[in-house]
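Mind having a look at this structure? Questions to follow.
Excluded from the complex is one protein chain; the other protein chains are retained at their positions.
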Amino acid sequence: MQYHSYIALILLIPLASFLLLGLFGRKRIGVASGIVGVLALTASAGLSLYTAWQYFFVQVPEGGIYRAVIPLKYTWLTFSQNLSIDMGILLDPVSVMMLVVVTFVSLMVHLFSLGYMKGEERYSTYFAFLSLFTFSMLGLVVSTNIFQIYMFWELVGVSSYLLIGYYFDKPSAVAASKKAFIVTRFADLGFLIGILMLGIGTGSLDFGTIISRLTGPGMPESAGMITTSFLGISMLSWALTLVFIGGAGKSAMFPLHIWLPDAMEGPTPVSALIHAATMVVAGVYLVARLFPVFSTDPAVMQLITWTGVVSAVFAAVIACTQTDIKRVLAYSTMSQIGYMLFALGVSGITTENSTGYIGSLFHLFTHAFFKSLLFLCAGAVIHMVHSNEMRDMGGLRKHMPITHLAFLIACLAISGIPPFAGFFSKEEILLAAWNSSKPVYYLALATSGVTAFYMFRLYFSIFHNKEAHLHDHHGEGTLSMKLPLVLLGILSVIGGLFPFASYITPTGIPSHSEMHLSFSIAPVLFGITGIVTAYILYFRASDKSDQISASFGILYRSEYRKFYIDEVYLFVTKKILFKKIGKPAAWTDKHIVDGAVNTSGNMTLLVSELIRGFQSGKVQSYAIYFIAGIITLTVYLLYFW
Amino acid sequence: MNEIPLTHILFLSTALFFIGMYGLFTRRNMITMLMAIELLLNSVNINFVAFNKYLYPDKMDGIFFTIFIITIAAAEAAVAIAIIIHLYRNHKSIDIEDASNLKF
Amino acid sequence: MKSELLLLAVLFIILFMKILEKPDVSGTTTDHSGFLNVVNCLLLLNFIAGWFMNGEGRLFGDMFHSSPLLHFEKNVLNLGTLIISLQATEWLRHHKHVYEFYMLLLSTLLGMFFMISTDNLMMFYLGLELSTIPLAALANFDLDKKRSSEAAMKMIMLSAFSSGVLLFGISMLYGTTGTMSLYELPFLLDGSGLQLFALVTIFAGFGFKISAVPFHLWTADVYEGAPASVTAYLSVISKGAILFVMLPVIYNAFQPLHAYSYRILVLLAIATMVVGNLFALRQTNLKRLLAFSSIAQIGFILVGMSGQSVEGSVSVIYFVLIYLFSNLGAFGVITLVSALTGKESIADYKGFHSTNPGLSWVLAIALFSLAGIPPVAGFFGKFFLLFSGAGQSNYTLVIIAALNMIVSLYYYLKVIKALFMDKGDAPIPPLQVSLFPKAALTLCIIGMLTAGLYGDVYGYIYNLIALR
Amino acid sequence: MNLNLLLLIPLVSSVGVLCTNGLKQVRAIALTGAAVQLALSLFLLYCFNAARMEGNSDLMLFVADYNWFPSLNIHYQIGVDGISVAMILLTAFVVLAGVLVSWREDRMSKEFFFLLLFLSLGAYGFFISMDLFTLFFFLEVAVIPKFLLIGIWGSGKKEYSAMKLALMLMGGSALVFVGLTGIYMNSGSATGMHTFSIAEIAAQHLPDYVQQFFFPFAFAGFGIFTALFPFHTWVPDGHSSAPTAASMFLAGISMKLGGYGCLRVAVTLMPDAAAHYSSIIIVLATIAIIYGAFATMMQTDLKYINAYSSISHCGFVLLGIGMLTQTAVKGAVLQMVSHGLMTALFFAAIGMIYTRTHTREVKLLGGLLKVIPFIASVFVIAGLCSLGLPGFSGFVAEMTVFIGSWEHADAFYRIATILACASIVVTAVYILRAVGKVIMGPLTDTQHLPFGDATWNEKAAAVLLVAGIVAMGVAPFWLNDLVAPGAALIVGK
Partner (left out) sequence: MSISAIVFYLLSALILGAGLLAVTTRKIFRSAIYLLGSLVGIAGLYFWMEVEFIAAVQIVVYVGGIVVLIIFSIFLTQQSGRKMQRTSTGRTVAALLASVFGFLLACSLIHQYGFSSCDKPFDTNVQRIGTLMLNTGDGGFALPFEVVSILLLAAMIGCIVIALKTDTEEK
C-alpha cells in the first residue's frame, strides 16, 4: 500500500493557515481571513476524503482486513534508547474516519463562522485559532505514538482555551476558559502518569508496540506490568485507569464534566466544533485507540462502562432543567459521549462481540453531524435573538425556516427515531449493552427517553411555544450560514445508512451489524414517549412545566444547580488549594524561609550591636583585653591542649 | 651573691612588670600611665641584665639590649609627653577618660 | 643595604631642604607644591632603583641580610609609600609640617626595612620601634583636631605597652635560649612553658601591629582619628612590613613550635575575622569601616598563614601586594575627599557617583577587591589565602572564613549602595583631582587589574620563596 | 574555533561601551556586541556539530589551555561539550534580547550596558570553563554586576533585594569554594599533583569520605544559584526588584549557572556522593517544585509570580539532576535552556507591561489584550510555555525529566515524580489566573487606553526569544542530540 506525503498536507494546511492568519491576519489579511480559513479547510477536507476513499476503496488489502498503515514517521525527541516521541501519521479505519469527520465538521464550522463572526474585531484571530484547533485535532487522530497523542491532546486543550476565551473582555468567558483548561489539565495529569507507566512498563511509546507487547501472549512486559502492583492494583490497571482519566477529562465524563457547560461561553460555532463534534470525543477515541489493551483488563472496562452510564444518565437529567440552550446541548453532548464510552466498556475485542466498539464509534460519527448541526442551529438562533435563554425565545419557526427544519432533523436524530442517523448508532449501542449487561441496558434505555424529552423541550421552546420579541428582523443569515445547516442536516438524515461495521471494527476485519427490528421497538417507543411528554409540556406556552418542577422541590433545585458539583469543586480549589495549601505555602515562604534568612542577617547585626561595648574607646580597657588575650592564649597552650 | 637564685631576681622583675601593668590599667592621668610604662620597661631591663650576667656571660647581648631599651624608652617618653602636652594644650585635660571620643 | 641607604639619602635630602628652607615671613599658608614634586620624584626614583643592583648576603653579623625576596618586599613597601605620598598631595599642599611629615614617614619606612631584613631579635625590636614611634607622631599631624591627638595618644600608649609585653617575652626567650639570633633559635627551642609564653607575647606584639583580635582595639580609633594618609600608611605599609617579618619568624625561627603557632594562628584568625567583620557591619565612618575591614582582612591573612610554609608565605605576600593596591585605592579616594571637603562618613558619600563618577568607580573597584570579587585582584588574593589555609585540611577554618566573606561583602556593598544608589541631600561636589593623586589611583587600578589576572605575579613571588 | 572569542567579544564591547559618548553609541556598541556574540554562538554550534560529524568524539572540543598559576597547577582551561554549547546559545539569546529590551534605558546607560555585557562575560566564561578555578572565577564575576543592576536601575525595595541577592549568591559561592578546595586538596592522589582540571579529576576517583563530605558543599552552593529549597528566597525579591534586562538575565542565565555547576562539578566529580545524596536532592527538588508552585498561586505581583514559578521550574532541573539517570539529566539540561528562554520572555513581557502601566500588581491590571495586543500575546505565549504546552520548549524539557525520573522503579522516586507532574496542574492554575486577569477580562483602567504597542526593539527581543522557544519546542531533536552525549557521560560512568 502506498500513501504519499500528501497526507501530511491534511495537517499542514490548517497549520499554515494558522500561522498565516496568526502572524499577519490582523494587519495584512483582515476580512479575507475567513476565506483563507475556509479555503484551507476545503483543501484539507478534500484530501481527507480522498485519503478515506483511497484507504477504504482503492487500496483494499488482501483479505479485506484494514490494517494500520504508517505512511510517515519521524523521530522527534529521543528520551532514551527505547523511548522516543515519534511524529507520524497512522492510518487505520478509526483515524481515517476521524480525519473525515474532523475536517468536514471543521469546514462546516468555518463556513458558518464566515457569517456568524462577521464584524468581530478579532475576526482573523478567530479563524487562526480555529485552524490551530483543526490542526491539533487532526494531529491527535493520526497519532502513532502515545506521546504524540498527548502533545496534540494538550494542543487541542489550549486551542479550546483560546476559543472559549475568545470574548476575552467578558469575565465569565475568561473564567470558563480557565476552568476548561485547568480541569482537563488535571485529567491530563492522570494521562501523563499513565503514559509514563505504560511507556516505561512496556519500553515503548509507540501504539503498535505497546499494544503488541501488552496483548501478545507471554510478553515479559505484559507480565511485568501485571505482576507489579501498587495498593493491590496491578500496574497495568493503574496505567489504564490513569489514561482513561485523561480521556474522561477531555470527554467531560462525570465527575470531570464541570468545564463543559461553562465552555459554552465561547462563540457558538466553536462549541459546535470543539465541544460537540470533535475534541470532546477525544476520550472515546483514546480508549478506542488503546482498545486491545483496555479489553485485557475487565476491571478497567467496568470502570469505563459505569463512568459512561453515570455520565449519560446524570447529564440527561440535568439537561432537563437547564434553560440556557447551549447548556442543554452541552449536557446532551456529555450524555451522548457517555453512551459512546459505556458502549466501549461493554464491548469485546473479537469480531463476534465487538458490537459495542462499532456502535460507539458509529455513534461518534453520527453524533458529530447532528450535534454540530444542533449547535450551529443554536448559533443561528442566538444570532437572531441575542440571547442564550430559552425564555427569550419561542415561535421562531416562521422567522428561520431552514434552521427550524435542520434543528428538527437533528432532534429526531439524537432521539433515535428512525430513519435518522442517531437511530442506527444508538441501536447498536443498546444492542451491545443488552448483550453484555442488563442494568446498563435499562439505564441506557431510560436515558434515551429522557434525551428525547429534553431535546424536544428545547425544540418546542425555541420554535413553538410563545412568540419571542425580536429586536430586529435580519433574516436567517447569509448563505454561508445556511449552507452548513443544510449539508449537516442531510448527513444527519442519511448518515446512519452508512455501512459502518463493514469498515470500522476493532480488528480491521469487516463485519456487518445485524438489525433486529424487534429489538428496536423499545428504544423507539421510549423516544416517542419523551417527545410526546415534551410536546404536552412545552408545545404551548403554559405553566405546567413550572408546576411540575415546583413539585419536585429540592430535587429540582439540586438538579438545576447541577447537583452542586461545581460548588464542590469550588470548595476544593478555593478553600483547600488556595486557602489551605497556597496561602500557607506563601506565608511560610515569606515568614519562615525568608524569615530565617533575614533573621540570620539581623542576628548578625544584633550580635554586632551587642559587642560594640568592647570598643569602648578607653585605652586602659584595650590594654586589659590585650593582656587577657595573652594570658588566655598562654593558658590554652599550656593546659588545655 | 650566689645564694640569691636567679629566679628571685626574675620574680622581682616580674612583680615590677605587673605592678607597672596594674598602674597602666588603673591610672587615669596620662602622665602616670607613662610612668607605669617606664616601670614595665625597667622590669624587662632587669631581666636582660640578669640573664646576661648569670646565664650567658660570654656575649653582651642583654646588656646592649638594655642600653637600647633605655634609649628607646626615653624617645618614647619624649614623644608621648609631646602628644600629651599637645592634647592638654588643646583640650585642657590629661585624663584618659576624657580622651575617649573615638569609640565603637 | 642599598634600599636603606637610598632611603636615608632621601631622608637627609629632605632634612637639608628643611634646613635651607627660607623662613616663612608672610605668615600665610604656603604652597608646598614644589617640594612635593621633588619628594615624589625622589620616591619614584627610589622605587625604580629598588629593582636594580640588588646584592645578596649579610652584614653586621646577623643584624642585616638581604635576598631577592627581601628586595621584593622592600619594593612593595616603597611602592606603597610612593602611592600614599602621591595621594597625600592635596592634604599636604598647605600643611605646615610637610618636611617633617616626610622625614617621619621615611624614618618609619627605614625602620621597617631594617626590621624585615634582620635576623636578630634586638634589631627587630629596634626596627619595630623605629617604625612605630614616629608613626604615633604622624597620627597627630592633624594638629588642630582633637581626635588626631587622641588617636596619637592611644597609639603611643598602647604601642609602648605592647612593646613592653613583647620585650618581656623576648627577655624570657633570651633567658631560655641565650640567643638573639633567629638563625640559632630553632636549635635552642625546647617547648618549655616559658618559651610558649614568649611565643604568645611575640604573637601579641605582632598581633598588635597587624591588629589581630584581641590586640586590635587601638586600630579603629587610631584609623578614624589619624589623617587619612597616615591611616592608609598604617593599614597597608605598617601591616605589610610586620607580615613580612612574621613569615620567617613563624615558619623558620619558631619552626620547632609550629604546632603551637598553628593553634594560635587559627584562634587569632577566627577571632579576627569574626570580630573585625561584626564590628565593621555597623560603622558609619568610612575610615573606621575600613579599619575594621582591614582587621577582618588580617583574619584572612592569618588563615593563609596557618597553611604550609611555602604556600602560606606566597599567599600572604601576594595578598599584601594586592591588599596594598586595593586598600590604597580606597584610601586614595577617601584621602582626597577628606582633604578637599573634610567629609568622612558613609552618609556623606550618598550620591557620590552622580557627582564624581570616576572616583566612585575607583572606590567601588577597590572595595570589590577588598571583598574578594573577581576579576579584580582581591579575589585571587583571598582565594589563595583560604586555599593555603585549607592546605592543613582544617576545613572548619575555611568554612568560617568563607562565611565571613559573606558578612564582609555586606558592609562593602553598603558603601557601594551609598555611592551608586542612594540620593544624597548634599552630595560631595565634583572634585578637581590633580595629577599626583590621579596617577596614584591609576596605579592602584592597574595593580588591582593585573596583579590577579596576570598569573606570573604569583609565580614570581612563588619562585622567590621556593628558591630561597 | 577559538573559544576565547566568546570572552573577548563581551569584554571588548563592554569596555567599548565605557569609552563611548552618548546614548546612541552606547546602544550601537551594546547591540553589535550582543548580536555578534549570538552569531558567534550559532557559529560555535555549527562548528561543534561539524566536528562531531567528522567523528571527533573527544569529551570536550576546542580546548584551550594556559597554565595560569603554574605553582598551584591552576589552569585557564576552556572547552565545550554539547551542554556548554546549549548554555552558550541560551546566554547569547537572552543577552541580545536583554539589550534590546533595555534599549530605552537612558539613565546611566553607559554603566547599565557595561554591567549587562560584563555579566554575560561571566556567564560565558562559566559555561566554557574546564578548570574549577576558572569556573569559580567566572561564577563570582557574575555576582556583583547583578547587585549593581538591581540596586541602581531596579524598582521597589531594590536595595534590600540587591543586598539579599548578592549575599545569598555570595554564600552560595562560599560553599562552592569550600567544595572546590576540598576537591582540589584530595585530587591527584595518584600523580601527587593537586589539580583543578575537571577532566583530570573526573578520571580519578575521589575517596568516598571526601565525596561525602564535600558534595553537600558543592551541591548546595550551586543549588543556591538555582533556587534550591530552602535557599531560594533571593529569587523572588531579586527578580522582582531587578530592571527588566537584569531579571531576564537573572532568571534566564544566572539560575542556570547553578544547575550547570551542580552537573559539571558536583555530580561529575563526585558521582558516588551524588548517588548517596540523591534522595535528599530529590526531596528538596520536589518540595521546591510543589511548594514553589503553590506559593506562586498566592502572588499578586507579576514579577513575583514569575519568580516563584522559576523556583518551581528550576526544581525540575534539580529533580532531573537528583534522579541521576541519563534521560533525567538530559531533561535537566533541556529544562535549563527552556526555562532560560521562557522566563526571559516572561520577564521581558512583564517589563514591557510595566514600562507602560507602571504597575505590576495583578489586581490593578486587566484587559491588556485590548490595548497592547502584541505584548499581551507575548505574555500569553510565555505563560503557555511555562505551563508546558507542546510546541514550546517547556514541554520537551519537562517530559524528558519525567520520563527520566520514572525510569527509577522505586516507590520513592515514583511518588516524587508524580508530585512533580502534579505541579503542571498548579502551574496551569497560576498562569491562567494571571493571564485571565491581566491580559483578558475587562480593561480595568481607562488610563491604559492610549498605550502604544511594542516598539521595534521590544518586538525584536520578543521575536528572538519566541523563536528560540519555538525552535526548541517544535524541533527538539537537534538540541537533544546536542546535549545527550554530555548528559550520558555525566551519569554514565
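We call the chains A, B, C and D, going by the order they appear; numbering starts again at 1 in every chain.
Keep in mind that, in the parts below, contacts are C-beta pairs under 8 Å (C-beta built on N, C-alpha and C of every residue); 3 or more make two chains touch, one makes a residue touch a chain.
Since we're looking at a predicted model, the values are computed, not measured.
J.: Using the contact definition given at the top, list the shown chains touched by the missing chain.
T.: A, B, C
J.: What residue numbers in chain B mark contact with the hidden partner chain?
T.: 1-12, 14-23, 25-29, 31-32, 34-36, 38-39, 42, 45-46, 49-50, 52-55, 57-60, 63-64, 66-68, 70-79, 81-86, 88-89, 94-95, 97
J.: Given the full complex, what residues of chain A touch the hidden partner chain?
T.: So the residues of chain A touching the missing chain come out as 620-621, 624, 627-628, 630-631, 634-635.
J.: Tell me which stretches of chain C touch the chain missing from the display.
T.: So the residues of chain C touching the unseen chain are 8, 27, 59-64, 96-97, 100, 103-104, 107-108, 110-111, 114, 122-123, 126-127, 129-130, 133-134, 136-138, 140-141, 143-144, 152, 175-176, 192-194, 197.
Basically, only the chains that are shown with their structure count from here on.
J.: Tell me which of C-D and B-C has more C-beta pairs in contact.
T.: B-C
J.: Express in whole angstrom the distance between the two chain centres, defined as the mean CA positions of chain B and chain C.
T.: Centre separation, chain B to chain C: 27 Å.
J.: Counting only Cα atoms for the centres, state how far chain A is from chain B in Å.
T.: Chain A and chain B have C-alpha centres separated by 96 Å.
J.: Any idea how many Å lie between the Cα centroids of chain A and chain D?
T.: Each chain reduced to its C-alpha mean, chain A and chain D end up 36 Å apart.
J.: Residues of chain D touching 2+ other chains?
T.: 167
J.: Where in chain A do residues touch two or more other chains at once?
T.: 601, 612, 615, 617, 619, 623, 627
J.: Can you check the complex and tell me which residues of chain D touch chain C?
T.: Answer in residue numbers: 67-72, 74, 133, 136-138, 140-141, 143-144, 147-148, 151-152, 158-159, 162-163, 166-167, 170-171, 174-175, 177-178, 181-182, 184-185, 213.
J.: Quick check on the complex: what are the chain C residues that touch chain B?
T.: 122, 125-126, 129, 133-134, 136-137, 140, 143-144, 146-147, 149-154, 156-157, 160-161, 164-165, 167-168, 171-172, 174-175, 178-180, 220-222, 224-225
J.: In the complex formed with chain A, which residues of chain C make contact?
T.: So the residues of chain C touching chain A come out as 153-154, 157-158, 161-162, 165, 193, 196-197, 199-201, 203-204, 207-208, 213-215, 217-218, 220-221, 260, 263-264, 267, 275, 278-279, 281-282, 407, 410.
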